[in-house]
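Up next is subunit A:
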Amino acid sequence: SDDDGVSGPTMWTDLADAEDEDMQAAIAAYEEETGLELTQEEPGGDLDQQIETAIPAGDGPHSWIWAHDWVGRFAVREEPEFLYDASDDIDVDLDAYTGAARDAVQFDGAVHGLPFASETVTLYYNEDMVDEPPETLDEMVDIMEDFHDPANGEYGLSYPATDPYFASGFLQAYGGDLYDEDALEVTVDSDECKQGLEALETLFDYIPEDPGYESQIIVFADELAPFAINGPWELGNLNEEVENVGVAELPTVDGNHPRTYSGIQMFYFSSMLADAEDDTLDAITGFAEWYTTNEETVLDNADNHGFIPVLEAAVTDADLSDEVEAFAQQVDHGVPMPTHPDMDSVWEPVEEALTRVFNEDQAGDEALDQAASEIRERL
Partner candidate 1 sequence: MAEVTLDSLRKEFDRGTIVAVDDVDLEIEDGEFVTVVGPSGCGKTTTLRMVAGLEEPTAGTIHFDDEDVTDVHAKNRSVAMVFQNYALYPHKTVRENMAFGLKMSTEMTKDERHERVREMAEMMGIEELLDDKPDELSGGQKQRVALGRAIAREPEVFLFDEPLSNLDAKLRTEMRAEIQKLQKEFGVTAMYVTHDQEEAMTMGDRLAILDEGQLQQVGKPTEVYENPVNRFVAGFIGSPAMNFVDVDVDTTGDTTTLVNEAAGFELPLSDQYLRGHDLRDSAYTLGIRPENVSVIEEPKGNEIVTTTVEVVEPIGSDNYVHLALTDDFLARSRPDIKPEPDDVVGIDFDERDLHLFDPETGEDVFLREVEPETVAP
Partner candidate 2 sequence: MASSTGSVGRLSQLREASPFSSRDWGLLLVVPGMILFSSFMLYPIFYLFYISLTDATFAGSVIGGSAELIGLDNYVQLLSDSQFWTSMSTTWLFVAVSLVIKVFVAVGIALLLNHARVAGKRYMRAAVIVPLGFPAIFTITVWRGMFSDARFGVFNVVLDRYNTFMLWIGEAVDTVVFFASVSVPQALLVDVPVGFLSGRWEAFFAYVTTEVWLAYPFMVIIIVSALQDVPRELHEAAKVDGAGYFHRFTTVTLPAIRRPVLFASILTGATSFQQFLIPWVFNQGGPARQNELIIVYGYREALNFNEFGLSAAILIVAIAFVGLFMYFAVKYGRLAEGVADS
């Protein structure tokens, strides 16, 4: 790959079309401003798999954009290393970002990237069906009850409920964590999580029978369900498809706010930067700094893509739209996804456990116990 391989700073992305356009515009603006060159590529497929193979082969990108949950997983890699500690190369003060974002980009004291947005899932509602968003789960259940009639193609809720990322809010509502990052323990079988699952199970009854994402989203998009639980990335689409969409924070469960996992979107600094020329290093870190600290960009992102700002200056700005505000609140209630590499082993067993419960193959408690023991076996 020496002849036609891309030289110069390269960044891999996997963005939606609209996001991609804005990113290209931002890069162009940056290049114009600084005279540096930056190549953005979209390798497609599973980005992590691409990185897994490309970096050891020396063909990896200098940076990529993804949520922060890969930080731990890649930070612990040795021979070869995957991430670059840029603490000495960046000029920006990390205090410029919110606390959660600050934590997210660091691992063992090293700075592996810069954050620019956060996201989580929250409640969408169809304003033509529901006057006021429900405050509590019970209220929500009452409303869903009114609408839920699957034989006639109507449902209470649209919610890919077996995906742990989506389900995390309710599972963790009672204060239990799926994975305790401080103690490095799997706590998915804690009593709190089991209680949380009970709450989740009440929702299982109101969603379409197929928990797959596409089967879920369609019923809200076709106005066959009053509620959806989903992330900001659907905001644009749903606004087009549903006449009056409202966004609110998730209803409380026994007075607890569901603690959804949030993801911090960030620029990763890859280990390719270690041997890179100074120009490249400057271009990459420079762009990340420029982008993440540019208040205008951050606010545009919030407006256009529902990106919740993680730049303190922007967060305190009152100009955010209602929708973004709702997401921001939900992020506040939630917790960042753990970055520890052990977390890689958590997702799947939990998803399988939820699927079993959803399919009524297993009781909730047992399912979580089984998941926990599977995870522990893996570790």
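Keep in mind that, in the parts below, a residue touches a chain if its C-beta (ideal position, glycine included) is under 8 Å from a C-beta of that chain, and two chains touch if they have at least 3 such contacts; residues count from 1.
If you want to know what made the cut, all candidates are chains of the complex that A comes from, given by their letters.
Note that the coordinates shown come from a computational prediction; the quantities given were computed from them, not determined experimentally.
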| item | value |
| --- | --- |
| Identity of the candidate that touches subunit A (this complex; choices 1 or 2) | 2 |
| Subunit A residues touching candidate 2 - in the complex, by the definition given at the top | 49, 52-53, 55-57, 77-80, 82, 150-151, 153, 208-212, 214-215, 218, 344-345, 348, 352, 355-356, 358-359, 361, 378 |
